[in-house]
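Everything below concerns the one structure shown next.
Removed from the display is one protein chain of the complex; every other protein chain stays in position.
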Amino acid sequence: MIKEDCSTACSLTRKDFVSDQQVKWCPGCGDYAILSAVQNTLPALGKKKEDIVFISGIGCSSRFPYYMETYGFHTIHGRAAAIASGVKMANPNLSVWEVTGDGDSLAIGGNHFIHLIRRNIDLNILLFNNKIYGLTKGQFSPTSDQGFVTKSSPHGSIEEPFLPGELALGARGNFYARVPDTSPKFMTEVFTRAAKHRGTSLVEILQNCVIFNDDIHEKITSKETKEDAQLILEHGKPMIFGKEKNKGIRLNGLKLEVVTIGENGITEESLLVHDAYEVETTLHLMLIRMALPEFPVALGVIREVATSVYEDVLVAQIEQAQEKSKYKNLDDFFASGEVWEVK
Amino acid sequence: MIKEDCSTACSLTRKDFVSDQQVKWCPGCGDYAILSAVQNTLPALGKKKEDIVFISGIGCSSRFPYYMETYGFHTIHGRAAAIASGVKMANPNLSVWEVTGDGDSLAIGGNHFIHLIRRNIDLNILLFNNKIYGLTKGQFSPTSDQGFVTKSSPHGSIEEPFLPGELALGARGNFYARVPDTSPKFMTEVFTRAAKHRGTSLVEILQNCVIFNDDIHEKITSKETKEDAQLILEHGKPMIFGKEKNKGIRLNGLKLEVVTIGENGITEESLLVHDAYEVETTLHLMLIRMALPEFPVALGVIREVATSVYEDVLVAQIEQAQEKSKYKNLDDFFASGEVWEVK
Amino acid sequence: MIAKKKTIEVEKIVIKFAGDSGDGMQLTGTQFSDTSSLFGNDIATFPDYPSEIRAPQGTISGVSGFQVHIGKSGVYSPGDIADVLVAMNPAALKANLNSLRKSGIIITDIDSFDKKSLEKAECLTNPLEDGSLDDYKIIEAPVTSLTKKCITDLNLGMDNKSILRCKNMFTLGMVYCMFNRSLEQSENFITTKFKKKPELVTANLAALHAGHNYAYTIELLASAYTVLPADNKAGMYRNITGNQAVAWGVMAASERSGREIFLGSYPITPATDIMHELVKHKWFGAKVFQAEDEIAGICSSIGASFAGNLAITTTSGPGLALKGEAIGLAIMAELPLVIVNVQRGGPSTGLPTKTEQSDLMQALYGRNGDSPAIVIAAGSPSDCFDFAYIACKLALEHMTPVILLTDGYLGNGAEAWAIKKTKDLPSITPSLVNKDVKEWEPYLRNPETLARYWATPGMPGYEHRIGGLEKQEVSGKVSHNAENHEKMTLMRAEKIQRVKKFIPHQKVKGKEYDDLLIVGWGGTYGTIYGAVTELQSEGHNIAFCQFNYINPLPENTADIFSKYKRIMVCELNMGQFASHLKATIPQFTYMQHNKIQGQPFTIDELKNKFIKTLAE
Partner (left out) sequence: MIAKKKTIEVEKIVIKFAGDSGDGMQLTGTQFSDTSSLFGNDIATFPDYPSEIRAPQGTISGVSGFQVHIGKSGVYSPGDIADVLVAMNPAALKANLNSLRKSGIIITDIDSFDKKSLEKAECLTNPLEDGSLDDYKIIEAPVTSLTKKCITDLNLGMDNKSILRCKNMFTLGMVYCMFNRSLEQSENFITTKFKKKPELVTANLAALHAGHNYAYTIELLASAYTVLPADNKAGMYRNITGNQAVAWGVMAASERSGREIFLGSYPITPATDIMHELVKHKWFGAKVFQAEDEIAGICSSIGASFAGNLAITTTSGPGLALKGEAIGLAIMAELPLVIVNVQRGGPSTGLPTKTEQSDLMQALYGRNGDSPAIVIAAGSPSDCFDFAYIACKLALEHMTPVILLTDGYLGNGAEAWAIKKTKDLPSITPSLVNKDVKEWEPYLRNPETLARYWATPGMPGYEHRIGGLEKQEVSGKVSHNAENHEKMTLMRAEKIQRVKKFIPHQKVKGKEYDDLLIVGWGGTYGTIYGAVTELQSEGHNIAFCQFNYINPLPENTADIFSKYKRIMVCELNMGQFASHLKATIPQFTYMQHNKIQGQPFTIDELKNKFIKTLAE
């Protein structure tokens, strides 16, 4: 059935982005909150519904497109980045979102992930990091901690986990943000920033899988500890956190340290001020690597650097070639070169 | 024909590692020097010939194993890392070398590359970086510079290149070194260090492809400029370089800078001292990213951090399980559990 | 090595719902049976209330149960023994365990297994942890907490107790999902029943859907595979699923061949359990590597094979597609490798939790070039043991990849397995170099099998290089020579054909020169067997042969076919084995019977088809 073309006539609301499919995640799954946050984000972006595309791989998280009343493609495991790249190159006017999991993007899809980031195609990646393979019922993933016991690692996982942000910056990433699935407004803010950034935006969402890895992010997200455990970064603002808003991050030589304002002569001025636009990755990487219990976990937009966008250059090259072309049309071209006649 | 078992009886020399196959690279190709350096490295390692294995993918560089009188496997494009991982896990006593190109490891093989590094399996990767696909006759590769004109990028490549070292550290790498194919002794030294390091050792070799990308590393390697263009790192030594040995690298805030000893009160003490063993990647990454013309290019072992090795833990888990096992043998196990008898 | 006579019964299934008196099990059972009737099932039910009217909560005497027997037809009793037990607490589990068949499915509320409840149920240890349920398939669902969560989220202002009363609807939703039932009947029921209390309508519907979604998400499979061990030989038995059996078969092959196991794999439904099983057996020295993708899975195995291990990789359809290029490498390098493919519904992601036989052509041809491999298929869950063993034996003795096809139905299905002693299994003699022989080159061959002789890193004097480029015969060096390529291509083909001499002749069940020969392959064994034997006993002229060796086919295949008027190939796909037979044994005409519904055949459906065909 063709829906009425309302997208141009009336202004869009959250509901316009809710599809008619029943949402099929486990009750309590963090994916619900993310879905909701995305649906809250889109209306304000000013994109028409028909110009928005969600592309996913395979995994619980990858069922996402079915629930969005936009164009959507639930593809194959690990390949969403490549498919989304094709969509965007084919039609640069589209707002393209890749929805993926830690297994989908960092296990089987790792190669497309790093290459997409390197190319800086203008896509938004929502990486649902629940540190587990949910859909296949609980094996350790490339972000699972060492020692993690799962069905496929009954003696504990042997592997060093990736930090998605670190890997992305190692692949020359220009936009990286981290948000927990427990903060709806924060998610919407960050998703909006990601959408507005031109180039590949990677948002890592700390997502809870209630079934196979419940509470894995609890230390970061629980009501009791979150203020001490989260450092919410804002560009241009000093790095302050804690229940009392009196803790901060300071640079000591080449390392970061947690300090308390008011102790040992520390003032707000002693603290680092977040600069998301800095081209050098040094400080961004330090922020990405901060981990509990020594440090709070850095959240928000950690890096946001504007640089040339793949498809812009592609289109420019095409336009230039068209301007300079000696052929008016294909027949012209076919008839050019060394041609002879048989009579 | 079975060769005589000389490897244990007599001590090995370079010649023992030269196979009977005619070497088939283009005259002048940098691969010759690398082959030679590897053959010079092996005798001193104290490994028997039969315990050494070379695994490669596909590419000019990947023909390498044919020329080594050891065990060797010239596999398929991009998969050497995965195959070498299997070899090492199957028999941890072997000294396993992966020989690969920038296309083989960073294009099609990118996923296996980052996962191997993350797992820290004790392999030595020799990455021949000629910034081109040699074997397929000259397309840009993931390390080619933006704007590079090739058969597949007649209007100039649009892509931001990877820095192999940066990607490896983003994938949690613990050993990374860089050497030019023009310095035979230096290569042998670095290869020896790589072989001795336990865990995944990545050596990026700046290799010249005379046919499709001649002199791409010339600014770094040419006799005239190399002393100013190369910063040769040695653990524990200050970072000095230059024809006059009077230039150095200093830290200024969070950035590196080139200074001249004797000017503005700079002495050797003002300079950074290389610490390859530092766990934090911050400074190593800065060194990896230094680029001409502003900076010299950092060469030698940039990072060498000892940490737990994948197959060590695997073997330990197996040994532990064997000790604790309630089954003496397989028949025992089959007959355990809920068993019943039909009479 | 085909498993002995047995009957497979898939059309009928007995489900027992059991819980505390307050858990609403009667209602749950009734709902399920009502829905099943609407679905077109024959049903018989048996409500089984606690004898005491108000027995203490959580005790065995307080357990209330409702048994439902459903089937396509011919259901005459509520069933003696349950196939599926839904147990809402430890007491319900304990009380009903003895009436659940071995290898049956237990669905239980993991949240109810706290210390107090266990004590009330008089359990000294937790049955979920003490190994006493090893022989069942247990589904531990967090019923209480998920029910709570989904209803609390709705802010209906309900108290905890009322919320918990919806647990039964959560369970019902799960069971509906497992048995492919529609929710509609129960939705209507709920809406009508609580008409006056809209919040209860909302809450119960939410729980029903949540349970359904939960089961859907974690891909619960109803493995409705009931094996009646009709005439088993005397001996020791235990239950085994097809996926377990594959793992154990490989372990046995490791023991007999003296080669260590290496499994490189990537999780994929329904094959993952093979990896889950094997990784438990580190005590046996099995090395299991969860790779970053299917390609790394097979490639690490190829590396391990090169290094001398018994190397395996396991996957399902889409994963096999990804492994094609690497299988070609193993064919060219002539290395032993076992590829287990647990087939599921395709194409593409298809029907991941359903069974199908549609990867046969892919197994035969899914890679570039003329690249023959051995393909075999197991016929039943316990058969998976035998054919995993044979796959390893053929790989190691013939120096080639072997593709073993099973399917979701076999992999998840369980069956009684006559416990084997490893020493009674056929011997395995890997094609290793003979160190006494001075002449060796990488591609020197055993004249009988054409297998090359395996020399592995660590062996002094045998250093050599191999690879994926065409090789000179004998020396194994790279060769671009035209005649040599033809020779080697024919050699690789002949090597696989020679396997015919090492596999058993195909057997037929039935009389020669009967009217109709039914041909099947792999996992449809049980149902076809059931249908044909029933027809035979009814006096029909029908015979049956089920293939386990697909490539090469057994030597006497054409011989057998020549003895029947008509041949009908039955399979769960569009006719892939029929195509294979047409291409390899073209002199016969093959009728086809295909089912492409992600479901196994049923005996009735086959019988009807066969009777009709016989009458034609």
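All chains are identified by letter, namely A, B and C, in their written order; residue positions are counted from 1 within each chain.
As a working rule, contacts are C-beta pairs under 8 Å (C-beta built on N, C-alpha and C of every residue); 3 or more make two chains touch, one makes a residue touch a chain.
Treat the numbers as computed from the prediction; the structure is a model and nothing was measured.
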{"item": "Touch partners, limited to displayed chains, of the chain removed from view", "value": "A, B, C"}
{"item": "Touch with the omitted chain, as defined above, among C:Ala44, C:Ile81 or C:Ala321", "value": "C:Ala321"}
{"item": "Contact residue for the chain not shown (choose from A:Arg79, A:Lys137 or A:Lys247)", "value": "A:Arg79"}
{"item": "Selected residue (touches chain absent from view) among C:Gly71, C:Gly346 or C:Gly523", "value": "C:Gly346"}
{"item": "Full-complex contact with the absent chain, from B:Ile34, B:Cys60 or B:Ile288", "value": "B:Cys60"}
{"item": "Contact set of chain C toward the excluded chain (per top definition)", "value": "180, 316-318, 320-322, 324-325, 328-329, 331-333, 345-354, 356, 358-359, 361-362, 364-371, 467-470, 480, 482-483, 485-486, 489-490, 492-493, 573-574, 576, 579-580, 582-583, 586, 589-590, 595-599"}
{"item": "Positions on chain A where the hidden chain makes contact", "value": "1-5, 7-8, 19, 21, 48-53, 55, 58, 65-66, 68-76, 79, 82-91, 93-94, 111-112, 115, 314, 317-318, 320-322, 324-325, 327, 329-331, 333-335, 337-343"}
{"item": "For chain B, the residues touching the chain missing from this view", "value": "22-28, 58, 60, 76-78, 107-108, 110, 133-137, 139-140, 142, 151-155, 210-211"}
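The criterion applied here is as follows: only the chains that are shown with their structure count from here on.
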{"item": "Centroid distance [mean C-alpha coordinates] between chain B and chain A, Å", "value": "31"}
{"item": "Between chain C and chain B, distance of the C-alpha-averaged centres to the nearest whole Å", "value": "43"}
{"item": "Per-residue multi-chain contacts in chain B, two or more chains", "value": "111, 115, 314, 317, 320-321"}
{"item": "Touching two or more other chains - residues of chain C", "value": "282, 292-293"}
